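Removed from the display is one protein chain of the complex; every other protein chain stays in position.
After this line comes subunit A, so read on.
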Amino acid sequence: MSDTDVILSAKGMTKQFAGFMAVKDVNLDVKRGSIHAMIGPNGAGKTTCFNLLTKFLQPTAGSISFNGKDITTMAASDIARLGMVRSFQISAVFPKLTVLENVRVALQRRRGGNFDFWRSQRVLNQFDEEAMRRVEEVGLTDFAGELAGELSYGRKRALEFATTLALEPELLLLDEPMAGMAQEDIERISALIKRISANRTILMVEHNLSVVADLSDKITVLARGQVLAEGDYETVSNDPRVIEAYIGVGHG
């Protein structure tokens, strides 16, 4: 695989917490334009992996690069500026801001500073139109003036997508986007992910193999902090090691 094909790459990524090896020597290449899923049973180190890749944690060893640039020691806020934006497991909205304001906060970052405390927030009205378009994209037009905290769980997720997409990230990292969702919501969010994956790369972490089956181009299975198997759904789901890893947690 040539370098330009790989948007995000981790080499020998390791994270050790006081005497406990959470992630051990993980190598990962995310291909540009693909939907890549990282799955594994509870405690496999998915979330740790995810936090390492998004710089919310610092790896003990190994390196991470984005678009060929070494980001191993960068701050979490800086990688967002490079075009790599993450979502959160518990849907991360700003509850006391309106839906429109939520999206606008993301757009507002383009102004650079934003330390101008003496200026009226009316200068932010310039972003309203674009924010409204993002809100529309995820079907929340009717809720634009509503406080985000009052939305249903599924709609909060949709709002989070709208906010993330407002940054026009090249690479989207989704942390268990389907966690805690009812079947119909899962289908809606799946369709949404598929739709937004055009011209973008998506890396998502999921607990459940079946929900990522139709969605992902490539699946990496983690177990006990290590890569167990990698490939498309067919390959991975028939791998005896994967089946074994999932037995006992009810996904055999």
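Keep this in mind: a contact is a pair of C-beta atoms (placed from the backbone, for glycine too) under 8 Å apart; a residue touches a chain by one contact, two chains touch by 3 or more; residues count from 1.
FYI, contacts and distances are computed from a predicted model.
Participant: Which one, "STAS domain-containing protein", "Gluconate dehydrogenase", "Branched-chain amino acid ABC transporter permease" or "Zn-dependent protease with chaperone function", is the UniProt name for the chain you do not see?
Facilitator: The chain we cannot see is recorded in UniProt as "Branched-chain amino acid ABC transporter permease".
Participant: Any idea which of A:85, A:162, A:193 or A:245 touches the chain not displayed?
Facilitator: Going through A:85, A:162, A:193 or A:245 one by one, A:85 is the residue touching the chain not shown.
Participant: If I consider the whole complex, including the chain that's not displayed, which of A:42, A:77 or A:199 touches that chain?
Facilitator: Of these options, the touching residue for the absent chain is A:77.
Participant: Based on the whole complex, identify which of A:9, A:48 or A:108 touches the chain you can't see.
Facilitator: A:108
Participant: Spell out the interface residues on subunit A facing the chain that's missing from view.
Facilitator: The missing chain touches subunit A at positions 54, 56, 75-78, 80-81, 85-88, 92-97, 101, 104-106, 108-109, 111, 114-121, 123-124, 142, 144-146, 163, 167.
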